[in-house]
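Only a portion of the chains appears, each positioned as in the full assembly.
By written order: A and B. Residues from 1 in each chain.
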Amino acid sequence: MTKHFWKTSISKVEPNKILVRGYDLTQLVGRYSYADLTYLLWRGELPSQSHSQMMDALLTSCLEHSLNSPSVDATIFVASSGVPLQSSVSAGVAAMGEWHGGAIEEAAKVLQEGAAVKDKSLQEIANGILTTWKDSGKRLPGYGHPTHTDDPRTKRLLEVADEAKVAGRHVNLALEISALTDELYGKHLILNVDGCIAAIISDMGFDWRLGKGFFIVSRTPGLIAHAYEQMYFEKPYKSPRWSEIEYTGRTERKVPEP
Amino acid sequence: MTKHFWKTSISKVEPNKILVRGYDLTQLVGRYSYADLTYLLWRGELPSQSHSQMMDALLTSCLEHSLNSPSVDATIFVASSGVPLQSSVSAGVAAMGEWHGGAIEEAAKVLQEGAAVKDKSLQEIANGILTTWKDSGKRLPGYGHPTHTDDPRTKRLLEVADEAKVAGRHVNLALEISALTDELYGKHLILNVDGCIAAIISDMGFDWRLGKGFFIVSRTPGLIAHAYEQMYFEKPYKSPRWSEIEYTGRTERKVPEP
């Protein structure tokens, strides 16, 4: 077998003992919160009290958004098909792409690269980021929302970030960008919950490549709740009726001889 | 490493050579059809001409059923989320459960167990199966359809099965069961495409536990077509608007002090 084929730095299992990042799991359980141990898994260290408080707020901020969410929609269609619970949750997680939770990752990358610039004011940096994105023709990740004109989760997370004293340069940059959108985009783009999480985890020192992890963990209990509701309290085989589907393709034609 | 951890009887890879069930893949490609080689993979042998013809018909019979299908619905919601093609196809495959393609497996099991009974007439066997299922309170797998009153795919598959001379005892039993539903269920339950595939593959000698494989392979090109359509010709982030969602839960209440 290839040397080191099975290798990990995350945990170690022996008969009757499980070490997570060097700590005995049984001594963590019942003493540290789920949010703390998620932090330990992802960072390798237990959080400070302020990071602990922030983690819980971050991981609960995207808990639920009703059926107004492709991951939940995917989950309920799969859940209606006669599958075990985890199958529909799996499909929901698969939907957490670039336009659905994925903005955390991208926005955190942009903010971390921006905040690393030393010789410019935050306003200049924000201006540069906005100009670059506008020129690229791509959607600015972490700003604007199809339903909320003022994302209530952003406001709340910023309050907790202030209380917990974790907000810093990245949060300021994120807000500066939003403030400049009126002028550069001709309309106000709010900092949405994805962008806000991106800014806060950047101030906490997280690698931006873990950004999507926050959304996945935060939304998973909601996916489970929706799968459970669909499986046991709704009709099976969910799909639109044939008469509700608009067909925009070719009209009927004769099948040619092969 | 545990002995035999990586072990398979299906194929063998060496540098510049791939054996599938003992045959050199390069000598199969361009000479045998996709349906033939699927048969080879699942049975271990190449099909006779009649089985080859039947395989193609079986694997094309469930190709498409528009959005009136939970697997396609799951696929397009995931495809709208900014993910690579395979992610949305993966979610669609996850939806092929007990009530969506899964009936092939169950129906084939029932038919194979029934057809194995030696000392009763087909009508007696069919009667026994229907009585057992009715008493169980479970839906009879492979019969009835929410959209079709006479599943057009069943009729066509039975024609091909006659032409290819593969129809036998299992197909007869499947039809006998349908004929008896009027009397035993008080309404006519048609043999649907799942039940028909189940009967034909049973006559072809397939293990019923491979039944779902036919549906998965048959529907996958359709999932890809829908994912492609959604990704490149429809708006991203598909989900119902908040105002289109009926909320049936608790009215607003005050959050208690923790």
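Convention: a contact is a pair of C-beta atoms (placed from the backbone, for glycine too) under 8 Å apart; a residue touches a chain by one contact, two chains touch by 3 or more.
Keep in mind the model is a prediction, meaning the values are calculated, not measured.
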| item | value |
| --- | --- |
| Whole-complex copies, counting every chain including the 2 in place | 4 |
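Note that only the chains that are shown with their structure count from here on.
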| item | value |
| --- | --- |
| Cα-centroid distance, chain A relative to chain B, in whole angstrom | 34 |
| Complex contacts: residues of chain A adjacent to chain B | 1, 5, 66-74, 77-78, 80-83, 87-88, 90-91, 94-100, 102, 146-147, 236-242, 245, 247 |
